[in-house]
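Missing here: one protein chain of the complex. Every other protein chain is in place.
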Amino acid sequence: MAETTLLEAPSATGASTAPRWRASARHAVGVVAPGTAVIYLSLLVLIPLAALSVTAFHGGSSAFWAAVRDPESWAALKLTLLSALVVVVLNTIAGTAIAWVLVRDQFVGKRLVSSLVDLPFALPTIVAGLTLLTLYGPDSPFHLDAAGTRFGVWIALAFVTLPFSVRAVQPVLAALEREAEEAASSLGAGSPTVFRRIVLPSLAPAMLSGAMLAFARAMGEYGSLLFISGDRPFSTEVASLRIFGLYENGQNNEAAAVSLALLSLSLVVLLLCGVLRRRLTRPEFG
Amino acid sequence: MPRLPSVTRVLLPAALLVSGLACLIDVPSAGAAGGTIDLVAYSTPAAAYTAIDVAFSKYPAGAGITVAGSYGPSGTQATNVINGQAADVVNFSLEPDMEKLVQAGLVSPKWDAVGPDHGMVTDSVVVFIVRKGNPKHITGWKDLVRSGVQVVTPNPFSSGSARWNLAAAYGAERKLGRTPAQAQAYLQALLSHTVAQPSSASAALATFLTGTGDVVLDYEDDAIAAINKGDPIQYVIPPQDVLIENPIAVTTHAANPTAARAFVKFLLSKKGQELWAIEGYRPVLPGAAKAASITFPTPRQLFTINYLGGWTKVEKTFFDPTTGIVAKIEEGLGQSTASG
Partner (left out) sequence: MRRLFGRFGLRTTVLAYLALLVIVPVGAIAYRAFAPGLGTAWHDLANPSGASSAGFFHALILTLVVAGIAVPFNAVFGVIAALVLARHRFPGARLLDAVIDLPVAVSPVVVGLSLVLVYGRAGWFGGWLAARGIQVIFSIPGIVMGSAFVSIPYVARAVLPVLQEIGTDQEQAAATLGAGPWQIFWRVTLPSIRWGLAYGVTLTTARVLGEFGALSVLAGNVVGHTQTLTLYVGYLFEGNLDTVGADVGAVILAVLALCVLAVVSLAGSEKGSPSWLSRFARSPRSSRTSSLSTTSL
């Protein structure tokens, strides 16, 4: 490419001296490209989700609510929400702790540990399930049989959501300026206070971001729960398993209804968290 | 201005080209040239079909034909075919799943006029699979509801095996002289002892083999296959038992009907039935088991589904997802355990 520098002021008449087809080509690209993207998104995501919503209300809104409030489906939705919240709270704390150790601590093998944190994201969910079953199932060498219990469900969810909790916090923690903390501790504040008053408020939005991603993932998780949960109705049958069961039985309308309920539930919580996150970051501008 | 790395310049268009070409790859089913039969079956006979397909290909009728098999829970497989999965031959665990396809217009209502046993290809019975040595001494239905015994049975709303299991349990109680109310109470007790309900018979056995439960209710043929594989199990045939009958049919929209019909004919022929017997399935053709030198013990009080009024009645009374007896039992059990 020519050695023209970028310091030359862009000529105001530059564009108009270019051939006219160039301008219309640019204009066409400006329409075709977004158009293609919209078509792709529609065929793949929007239309199927629309079909889901329509099918969910196939028998009218009374049929929709009947399907959602069906005792087994309702139990599944409640269980899913509860498990997601429990695991997200646990992993937000654990994730922050892990991020802290990865950023502030130094020990042999830290890089290896760091890459292991990403493993649950890259691992196929079915493999994650089989893996956890090895240690926490009936064949466990430590006799830690959690298969068929809610505990097993939580372990699987904690596994798959761990990377989100850690990686959301880590860069923010790494970018944190230490002066405020050092100032506070030189003034006599103990470590817990420094953490609570100085570090935590800066980390809170990032922790919330990680929690949101983890929550979305946990609400919909299927593959890793397939074997370890035992799929026991009213006990360990989470919403995704219930939806699959309804679909298997040919009950498409009910499956769609529960799916829509699950999706709406996730989106509402995510929306609220998004609002909360914006409010947490706003006061910083002082 | 840095040029795009040349690797990327080549790679990206190449990838798009490859993906474009790959779109043209057709799944070699749907009756493409070369004679492929799409078989959609329930979960258990995967191993059996592998052996039988090999034998079939050695016959003139089967020369050059490959069978592409899909195996899964019977109910799910029926749903998939209705949703468009390619199928030339369908082999389900029980009649109602075949009836679903008849209602969808995918199987002729005359499917049960084929073969020596009104459309059935194999029989079996419900057995109790226990750990080797039978440590909990399970010999009959009463032992399943003994204190401390944990049962594994598939989910009745997707698995054919589960429905056979529960029908057998109910029928057994009736055969033993109990009233319908008492038999229903037995079902409740059985389900309260159930610790896992995987989606299919095979999944249930797999779950059992990983250490869950003391006994799994399954097909006799599944048990036989597992023992032949060397799994550390043994099985018990209860004296009161139901005769499991597995239907087969060629679909109306089969892409390869000639080959499909030849295949089903083979499965119902003397040679085919002998092969089924060797795989552990009770043949429907009289004399086939004897010809293969295999004996299948007959339970003392064997009954068919007609003893309970036929599948249509049983499906409606027991397995309707909202009003069925089993659905209500599960719901009742759930409410008492949901607080846990």
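Note that the chains are named A and B in the order they appear, and that numbering of residues resets to 1 at the start of each chain.
Rule of thumb we're sticking to: contacts are C-beta pairs under 8 Å (C-beta built on N, C-alpha and C of every residue); 3 or more make two chains touch, one makes a residue touch a chain.
Predicted, not measured: the structure shown is a model, and the values here were computed from it.
As for the chain not pictured, it touches chain A at residues 1, 4, 6, 10-11, 14-15, 18, 22, 25-26, 29-30, 33-34, 36-38, 40-41, 44-49, 51-52, 55, 94, 97-98, 100-101, 105, 107, 113-127, 130-132, 134-136, 141, 155, 158-159, 162-164, 166-168, 170-172, 174-177, 179-180, 191, 198, 202, 205-206, 209-210, 213, 216-217, 219-223, 226-227, 239-240, 243-244, 247, 252, 255-256, 259, 262-263, 266-267, 270, 277-278, 281-282, 284-286. Interface with the hidden chain, as seen from chain B, comprises residues 1-5, 8, 12, 15-16, 18-19, 22-23, 25-30, 38, 43, 46-48, 50, 68-72, 80, 82-86, 198, 200, 202-203, 205-206, 209-210, 225-226, 229.
Methods note: only the chains that are shown with their structure count from here on.
Each chain gets one centre point, the mean of its Cα atoms, and the points for chain A and chain B are 37 Å apart. Taken in their complex, chain B has these residues touching chain A: 1, 73, 75-76, 78-79, 82, 100, 155, 157-158, 195-199, 207, 210-212, 321-322, 330-331, 333-335, 337-338, 340. Taken together, the chain A residues at the contact with chain B in this complex read 1, 70-72, 75, 133, 137-139, 145, 147-148, 227, 230-235, 244-245, 247-251.
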